[in-house]
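Here the complex is missing a single protein chain, while all its other protein chains stay put.
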Amino acid sequence: MLEVQSIRVAYGAATALWDVSLEVGAGELLCVVGPNSAGKTTLINAIAGLNRISAGKLVFDGKDISRLSSHRFCAAGIALVPEGRRLFTEMTVRENLELGSYISAAKAHRADSLERVCHLFPALVPKLEDPAGSLSGGQQQMVAIGRALMAKPRLLLLDEPSLGLAPSIVLDMFRVIRDIHSEGMAVLLVEQNVTMALQVAQRAAVLEEGRIVATGTPDELLARPELRRAYLGLDAEEAVQA
Amino acid sequence: MTLPSSTLLAQSILAGIFTGALYGLLGLGLSLSWGMLRQINLAHFALAFLGAYLTYQLASYGGVDPMLTLLMIVPLFFVFGIAVHWVLSHFKVTPFNSLLITFGLTIIIEAVLQWIWTADYRRLESSYAEHRYRVGELFLPLPELITLGLSVGIAVAAWLVLKRSDIGKALRAAAEDAPIAAAFGINQRALALLLSGLNAALAGIAGVCIALSYTLAPSQIYTWIGVVFAAVMLGGLGRPMGPLIAGCIIGVSEAVTMAVASPSLAPLVSFSLLILVLLVRPGRA
Partner (left out) sequence: MRRSLTLVLLAGVLLAIVPYLGLPAFYESVLYLIFHWVALATSWNILSGYSGYFSFGHGAFYGIGMYTTATLTSQFDVPFLWTLPVAAAFAALFGIVLGAVSFRVKAVRGELFALLTLAATFVVATIVLNVPLIDGGQGVYLSAVPMPDFGPSPSGTFYLLALGAAVGTLVIALLIYYARFGTGLFAIHDDEDVAEVLGVPTFKYKVAAFGLSCALAGVVGGIQAMFVSYVTTGDVFTVAMPLTVVLMSVLGGTRHWLGPAVGALVITLLLYSFTAGDSAVIGKVAMGVILIVVILFMPEGILGQALKRFGRKPQDRAARASKSQDRAGQASKSRDHAAQASLPPSAINQQLEAAEAGTDSVPASPRPEDAAVGLADAAPAAPGRRAAASGSSEVLLVAKDVAKSFRGVRALKGVNLSVYRGEILGLLGPNGSGKSTFINVVSGHFPATAGSIVFKGNELVGKDAHLVARCGISRTYQIPRPFAHLSVLENVALPAMFGGQLTERRQAEEDAWQWLEFTGLAGRAHALPDDLNLHQRKFLEFARALAAKPELLMLDEVLSGLTPSEIDEAVALIHRIREQGTTILFVEHVMRAVMALCDRIVVFDQGLVLAEGEPQHVMSRPEVVSAYLGKPIEDEHAANVSGVHAHA
């Protein structure tokens, strides 16, 4: 469904991503893990159309979307749950959700989608008319995911959904992500919380300093040293002891 | 300081509301432009006066009803607004530099006005000015009523659109976080151009109202700048009802000051309020 072919993305004067390639199949849940400053957010933003790629190609559903303007990615079928939520804080929860279905294809199903989001996140129902900025971190994350679902995407992008959230809320979040995926949505998840990410992923890739250094199933990756070294700087021996 | 009669006071308050309505009408475009697009359009005033002069010309010499001139002015100014915004965003002009550039535009427009219509005072003599309604002891002149009606009507319409419609919400979202808004299909550039066109059209409408009620001279452009900025900041940037309400507060306080104390003390009120707002809650503005 999504093919990232050897993309290179700049971040200001620096190159953040060097020659990154990966694939997400229809209905698949791919996790990209890696330490901070590895380039995870840059990668997701490039796929969502927020960052321009300076080399390589993005192909979605067979169409080359590399040169599309930012505001056309949503209509192509890609929705983003950004890092740090980035809700429209001055607007109400309901308005945030409605804006998720701004594109005409999604607008037609707005009422149904809204109902579905409320069903998925019952805690939001009493908060619908409150300003989004007044919600707790966990609730905001729910709104952010809901907003993306309202766009009726075929590929859902999640950028570090566990960031800044209390551990029990992270638990709930990942359960929801697992549920959404089980309904057939293709998901690309970028995460710092490796252990939990690998528990929901079907396949995963490790991003370190702007390059993919390993890919495979979660079990395969856990057995390899790249993960431990990338995060903890420990070489093979110490990693085994840890 | 002698207390005036209650009638005089009431009439002053009414006059203040009428003036305030015009402040609001002028301030609306400025507030939306500044709050949503981060562009401070000083040329708004010169544009309004251009509209006023065009109305004057068409009505006095062309025999056209002043209200009908709106049909010509609105589309023309709409296009002009789009053009100005296009230039400012193409050159990625900072908010502060937009202030300076639009000042340059003001100088140009003022010079053109002076060239065509000279520095002499011009007054539009229209049938509207002859109509006055009477409510009890108070007089309500028609031109001022029209201004009030337009100002309130447009402010409410803007408020409704921003609050309820998809486009309004999209604008608000794009103003807060343009990249994420784009991620959901909102084309900030197109919306910004649209808004700029509308703001310029608003300036034109304000111009027609000015022509109906006031004497025109190119130098008058500058007398409005200060007090309308005060209304915009007091009302809060980007809030459609803000300039109107703040404008009325300023207008009324000026009028009451004029009636109760001395007319020349009126500016003290609005500008002291502005300074206070800037110091106490600059973040909101």
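As written, the chains take the letters A and B, and residue 1 is the first residue of each chain.
Simple rule for what comes next: a residue touches a chain if its C-beta (ideal position, glycine included) is under 8 Å from a C-beta of that chain, and two chains touch if they have at least 3 such contacts.
For clarity, every value in this text was computed on a predicted model and none was experimentally measured.
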| item | value |
| --- | --- |
| Which residue of B:67, B:99 or B:194 touches the chain not shown here | B:99 |
| Among A:69, A:195 or A:217, the residue in touch with the chain that has been omitted | A:195 |
| Hidden partner chain, residues of chain A it touches | 11-16, 35-37, 160, 162-164, 167-168, 171, 174-175, 191-197, 199, 208-209, 225, 227, 229-238, 241-242 |
| Residues from chain B at the interface with the omitted partner, ascending | 40, 87, 91, 93, 95-97, 99-101, 103-108, 110-112, 114-115, 222, 225-226, 229-230, 233, 262, 264-268, 270-272, 274-275, 278-279, 282-283, 285 |
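Here, only the chains that are shown with their structure count from here on.
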| item | value |
| --- | --- |
| Residues on chain B engaged by chain A in the complex (per definition of touch) | 166, 169-170, 172-173, 176-177, 179-188 |
| Chain B-touching residues of chain A, taken from the complex the two chains share | 48-50, 69-75, 79-80, 82, 86, 88-91, 95, 98-100, 102-103, 107, 147, 151 |
